[in-house]
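Taking it in order: structure first as structure tokens, then the write-up.
Subset of chains shown; positions unchanged.
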Amino acid sequence: MARIIVDDYFCKGCGLCVDACPVQILELDMATITEKGYHPAFCEDQSKCTGCMSCALMCPDCAIKVMR
Amino acid sequence: MSAEEKVVFERPHALLPVITNYCPGCPHGIVHRLVAETIDELGIEGETVGVAPVGCAVTSVDFFGCDMIEAAHGRAPAVATAVKRVHPNNVVFAYQGDGDLASIGMAETVHAATRGENITVIFINNAIYGMTGGQMAPTSLPHQITQTSPYGRDTTTAGFPIRVSELLSSLDGVAYLERVTVDSPKNVRKAKKAIKKAFQNQIDGVGYSLIEVVSTCPTNWGLSPQDSFNWMRENMLPYYPLGVYKDVVADGFANAAEAAAARSADCPVAHPEKAGA
Amino acid sequence: MAEKVLMKGNEAMAESAIRAGCRFFFGYPITPQTELAAYMSKQMPKCGGTYLQAESEIAAINMVYGASAAGARVMTSSSSPGISLKGEGISYMAGCDLPGVIVNVQRGGPGLGGIQPSQSDYWQATRATGHGDFQIMVYAPSTVQEMADYAYLAFDKADEYRIPVMILADGMLGQMMEPVLMPEPKDELPEKPWATTGHKNERKHNIVDSLYLTPDALERLNRERFERYEVIKANEQRAELFMCDDAEIVLVAFGASARIARSAVVAAREQGIKAGLIRPITLWPFPTDAFESVMDTARDFLVVEMNMGQMVEDVRLVSEGRVPVEFFGRTGGIIPTPAEVLKRIEAAHERVGE
Amino acid sequence: MARDLSLILAGFGGQGVLFAGKIIATAGLIEDREVSWLPSYGPEMRGGTANCSVTLSDDPIGSPLVTAPNALVVMNQPSMDKFDTAVVPGGVMVVDSTLVQRIPDSEDVCVCAIPATEMAEENNMKGLANVILVGKLFAETHFCEEETLFAAMEKCVPARKRHLLDANMAALKLGMQA
């Protein structure tokens, strides 16, 4: 079972991970505003995550950890 | 975390856990990570000295875990040259933007390359001066609108963009030149491979290596990170085609010097070893 | 045993630098300092050092910056127009507290000017080698022996205070030969824990940087640096006083022109004129203490320079109206003659009366 | 003790006036006197004239630039024309008369003209007219002890050119006897 963790401390809500995820389970959380004023990314369905790391590869802020 | 669960992707050690001051979606962050991963994988953080430019990456001195020097605008190649000369066993890289490397620093770039300095240069071509708020860069495309080309870059007065990888490819000191981008996971992987090779070349004493990363500047282009990549793909990649522009090892030489010697085989003074023959 | 050798000033500085532990030289050709670089290109390969002819003076000073950041003793040399090009780099060195030795073998200016000796970069050296609030130390040797001695000392002072140090010479001193006794080669050099040598996983990463986006941080650093400058002012002033004990007409001259001024003082004394000479050896810090010591007897300062009168201001700043300050200078590459200077001494003598 | 020497040596570039000056300066060094040697410099290689100033003194030397020489060694006409009036009364002028046609005569200055270039060629010492003139200058002024002069010559001919030393010494002696 793969999963990712987005670290809100680093996430700037750029959305590059959202576009990169082949199974389209990432979204920006419009309800949350981080310390720095961003809407962070979150995984809306961990179960679908394949651990492909596409999201993490695209993340400019190293906010995503991928586990398998 | 379950017992079998393994972390397969996380922040590399050589990238310090600090929030960068790059804009959301700026590729500088991606490339930083690739450099840091390379440093980790080659196990050279303690031997590496990075040279930061003047440009948005000026603050990268705070982000990389290795020793760092901030160079004057455009002069990173000269600074890196000296650091490498003082500590030939260190790994020295310069990280530069297009304004820094190809405009004010053109002479330093060409000369570090022709000297065949055994260093690694990471070159971020985002077709704009990011740090200063979006002026025309030497790599801004014809008709591209910037703060200082408000009617679009007029090549009749502002001239033509410089294609750095093409330009440097004629120089004998150059070992390896590749142009990559980071707009997709696939391209990120390719970019990583190129960067790693550029570092490995240095360790192997192959010669000067430069990786040109075709990049974006969402903030100053006035586009979202995603649209920036789209614009880049549509406009920059045709102008700056990805690919390997020089690779002396692939050409069958041990290093740049060997390739240079082969090229100049007809020149007697360059080949004293032949005099006796 | 060490013995004196005949050497050009340019070569003496080069040899002495090597003896001081300098193993990196970055330069770009320019008259009248070429012998220094030529010497380095010959000797460095022999002692495991690096001579690198940079693509420009700008590249050279930024190589100095890099080598210094990496912990090396390093030198560059040039002449007036080339020094102007190093301004930004020197300012960066100051802003990063990097040591390094910069030689200026001055020639006539402005612009391309000429190639004959001059002292017209005094202001540049003492006030503004580049932008921003900073100073560099400036030594003004006046013999080939001093060129060797101060080139040698410069490296120590640069490291001690983490400051760029300039040797302000000129074409005459650089080109002339005199007997010189070379200082002993150094074998131990100071540790530089701040240098970017690779952290070997044994310490936090070192950063060499002059960017401070918050003004408070930048002000703090500038103030700290200026405190260091005060220490330098207190400890590092150097001047030679020649026949100053009872001197009424006190000449002030440095470097090449001081040699001429000295001859003129001797000639004046032969005529019974109480002349003397203050020869600043450090131009920054300016040797104000030396001036205080002559204030009692001095009735006239005659500044002799190979420029349009740049040091005059520093003398006036010390004198503060207590003793009048006159000037005699030649510029454009002309070396004044003792006779010209003597005439000025005589005139001053007449003016101040018996 | 020899009197102070304020010397100008002048000629075309390539004639070796700088080297000649260096021999004399080295003699001063050996005798532990105050010494200075200053060449003209700049793009003068290009067919222009070359000259140097040499001072030997018992007092610290002010300007190394000699403007009122008490000795002048001249190897071409332009230099002759340029410097002849500069020599102080009582001074000496050593002239290569092969190359300098118009030699002024002066009451105050001792003019010693020898055909140094011709002598050099005749004696298989091509290129050593400069050294011959140094020998002549020595004969006229005794600016140092004789053995010092020979020692100076030994110091000045670089180690790898030892084979040239003999020729130089011979030229020196030729000049001293001329």
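Letters A, B, C and D name the chains as they come in the text, with residue numbers starting at 1 for each one.
Following the convention adopted for this analysis, a residue touches a chain if its C-beta (ideal position, glycine included) is under 8 Å from a C-beta of that chain, and two chains touch if they have at least 3 such contacts.
Given the structure is predicted, the values throughout are model-derived calculations rather than measurements.
In terms of the labels on screen, the copy numbers for the complete complex are A x2, B x2, C x2, D x2.
Here is the rule we go by: only the chains that are shown with their structure count from here on.
Look at where the CA atoms of chain A average out and do the same for chain C: the two points lie 59 Å apart. Measuring from the averaged C-alpha position of chain C to that of chain D gives a distance of 34 Å. Chain C has its Cα centroid 39 Å from the Cα centroid of chain B.
The set of chain C residues touching two or more other chains is empty. Chain B has no residue in contact with two or more other chains. Residues 45-49, 51-52, 58-59, 61-62, 64-72, 75, 78-83, 85-87, 90, 107-108, 110-111 of chain B touch chain C in their complex.
Those residues of chain D lying in contact with chain C across their complex are 22, 25-26, 28-29, 32, 35-39, 41-42, 59-65, 67. Residue ranges on chain C touching chain B, taken from their complex, read 24, 26, 50, 52, 54-56, 58-60, 62-67, 69-72, 74, 88-89, 92, 96, 196-202, 205-211.
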